[in-house]
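Input: one structure, supplied below.
A protein chain is absent from this complex, but the other protein chains hold their places.
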Amino acid sequence: MYLLRKGWAELKNEVFVLPSRSLVLLWVVALLALPLVYDDAYVLRILTMTCLFAVFAASWDLLAGYTGQVNFGHALFFGAGAYTSGLISLKLGISPWYTVWAGAVVATLFGLVVGYLCLRLRGSYLSLATLAFPLIALGILFAFPNFSGGELGVSGLRRLASTPTGNYYIAAVSMLAIVFGLWALADSKFGIVLHAIRDDEVAARASGINTPRYKIAVFAISGAAAGFSGALFAHYLRVAGPSALEVALSFQVVIWGIFGGAATIYGPVAAVFLLYPLTEWLGSFKAFGELRLLIFAVIVLLVLLFMPRGLAPWVRDKIETQCPRCKQRNRAWRSACRLCGASL
Amino acid sequence: MLRSLLAAAFAATIAAGAHAQTVKIAILGPMSFVQGENHWAGAEMARDEINKAGGINVGGKRRQVELIRADTNEIQSVPDATNAVERVITRDKVDFLIGGFRSEAVLAMQEVAMDAKKIFLGVGAAHSKLGLNVEQDYNRYKYWFRVAPTKDVDLARTLFAVMGSIGQQIRTELKTDTPKVAILAEKAVWTEGLIAAAQKTLPGALKMEVVGLWQPSATATDVTAELSAIERAGAHIVFTMLSGPVGISVGRQMGERNMKAVAWGINVEGQKEEFWQAAAGKAQFVSTLDTYSEVEITPKTIPFVQAFKQRYKKAPTYTAATYDAIMLLRAAIEQEGTTNADKLVAAIEKMTHVGTGYTSTWDKRHDLIWGVGTTAGIAVQWQDGRKVPFWPPQVKGMQPFKMPAR
Partner (left out) sequence: MNGGVYALLAIGFSLIFGVARIVNIAHTAFYMLAAYCFYALLTKTGLGLVVSGIVAVCAVTLFSVVCYRLVIEPVREHESAVLIATIALALVFQELMLFIFGGHFLGIPSTLEGSLRFLGVTIPYQRLLILVVAAVMLAVVWFILYRTRLGLAIRATANDLEVANLMGMNVSRVAMATVAISVALASVAGVVVAPVYVVDPFMWLAPLVTMLAIVVLGGLGSLKGSLIGALIIGYVEAITVFAVPAGAYLKGAVALLIMVVVLLVRPEGLFGVAFEEER
């Protein structure tokens, strides 16, 4: 009883005061409750993919938005997770419930290696180098077709759950767990250090922060999350192929990240939830279907022109304002700050 | 209040009834590309022909064929393809699925279709794994049948059959005992098996000499290095295994160099109408496997090809075999009197279907059983801007195979 009252007090004071937090709560509830009201397999499939891609995008944001290491080859981690989990479960017959973790581990290793290699690189140079890695990996995979299935990849992978609803919940729960975990990480002292590294690495080093360690750590964490989503993806489609490593996928996640708002974690997630079902829905119209990518690119361009910081920050600025005195956020339509009483 | 309720109920039953009146078939393919266009075109021709004749007789009731066009975008994205399959099954509630092209995507699409226990007739993907799945897990994958083309391994048998025929012609015309063959195969998984088979069969059963193996990338735009080397090796035949745009470059550059060797093999770009123009009019003598031409492989071939050309102003490619797939379905449904998937599967397994490109029977992997003149397809050669069929020579309509002047 006490817990209930405490929970309610928390909700009232922490969550409902800010529209953005209420929205998030609403979204979480909707996500978890959806299959109970609407059982359509197609919708569940789209949302499952959306959840997986959301994890992918959020992991990219941690790397690129917070630490400023704009990774143009994020598909490497995704593909590493997909192929590892797929190959291990196929060749050794181990259940996917275990191999997805193996996929995440291998992707983490890739993250460590790439992070280490990219320590000395900045800005565009880093982006170009990271662009190359998935392509090199692709080349290696093609060179050993007996092991990796070459251009066809591996197929016939086992599912994690046997019903669309089951798969959906796996994807949704993992997504919520990982995204909130990443967000908590980004919001903590760790996150502040990352911000510092992005804004001025020299100053950060001068303050005594061991920046290389943080940079590599972020690559590893980001890789782990991306690899996990890649592994889930492979087992959902039951195919792990070169399409998991392609440049288009890397570009896609960059677009989601910037579109949604870099350095927010929730921005890219929102972007995926908006854009992926939208493009899929557009694709189902005969007239539009073939123009789908075109419309997508045009939308991205428009958003960039009018909301250069990304969609989520723009929306957030519209519904919330920052108190000039205590710097805490308030509902935009309030007249006085909820904490310090200063007028807004 | 009651009246509107009744009206609504009435309308609903009409709608439900109307729904039940059609046999819904989803046509899945990359609709912005020529493969998807042909998927759709072949299907349209079948649908119009059937509906004009009154529809399919399902156990006494006549039902029209309704086609759902689904763009899988599989060339660019595998998840898009699986989403499309899910959509047509769940949203559009189709009864049957036909199509597919890119093997990696079709493998994933097959999974979705098998989950829903819907019959999926493959028209376009040649990879053996699709059939292997049927053999390894029959109860799950039995709803899959490959209508076109023959599986990749059988393509090899056709290639060698034609190779033998060309080899004979070279022996007679050029008075050499052992024709020299240069293998020009794109670097891809699907060519690996073929290359190995070629290296064994050419010197063995066909008594030809393999002078070398060159493997450009599927998207290579410049093969001068390879062609120079092939010329130096003195090859008579260039055995091509090309599916990407490199096929165009090969045709064009061979013509530009006036090479004495003749190209034979798989050249997917070479099957397309646009090939001649794409190779800037230089691809004389390039020959490739194909499926459709105005020759009498079956009694239905010539009427189909002519009708197709008249309606769409271009010749069909092998993915237009969706026509055959739909006709096959009709035959099976009318024979069994039901659209029940399990019964139809059992029926198709035993059927012999005379299509427009093949006379088809299926093995236990639900792949086509190979045979010259039944499912092996034909071979065509580009001569002066036209695709001229030349093999199998005993079929009515075949023309002679030409070689560059020496």
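Per-chain residue numbering starts at 1, and chain names A and B are given in the order in which the chains are listed.
One rule holds for everything that comes next: contacts are C-beta pairs under 8 Å (C-beta built on N, C-alpha and C of every residue); 3 or more make two chains touch, one makes a residue touch a chain.
Here the structure is a predicted model, which is why all the values come from computation and not from measurement.
Student: Identify the visible chains that the left-out chain touches across the whole complex.
Tutor: For the complete complex, the undisplayed chain touches A, B.
Student: Write down which of A:24, A:94, A:112 or A:129 is the residue touching the left-out chain.
Tutor: Reading the full complex, the residue touching the unseen chain is A:129.
Student: For the chain left out of this view, which of A:23, A:300 or A:315 touches it?
Tutor: A:300
Student: Among B:95, B:209 or B:226, exactly one should touch the missing chain; which is it?
Tutor: B:226
Student: Hey, which chain A residues sit against the chain that's not shown?
Tutor: 64, 70, 117, 120-125, 127-129, 131-133, 135-136, 138-140, 142-143, 200-202, 247, 251, 254-255, 258-259, 262, 290-291, 293-294, 296-298, 300-301, 304-305, 308-309
Student: Contact with the hidden chain only, please: which chain B residues?
Tutor: 30, 32-34, 75, 187, 212-217, 219-222, 224-226, 228-229, 245, 248-249, 252-253, 256-257, 269, 272, 274, 277-281
Convention: only the chains that are shown with their structure count from here on.
Student: In the complex formed with chain A, which residues of chain B make contact?
Tutor: 31-32, 69, 71, 73, 76-80, 82-84, 86-87, 89-91, 103-104, 107-108, 111, 127, 129, 133, 187-190, 192
Student: Sort out for me which residues of chain A touch chain B in the complex.
Tutor: 40-42, 45-46, 49, 142, 145, 149-153, 155-156, 237-239, 241-243, 248, 280, 283-284, 286, 289-290, 292-293
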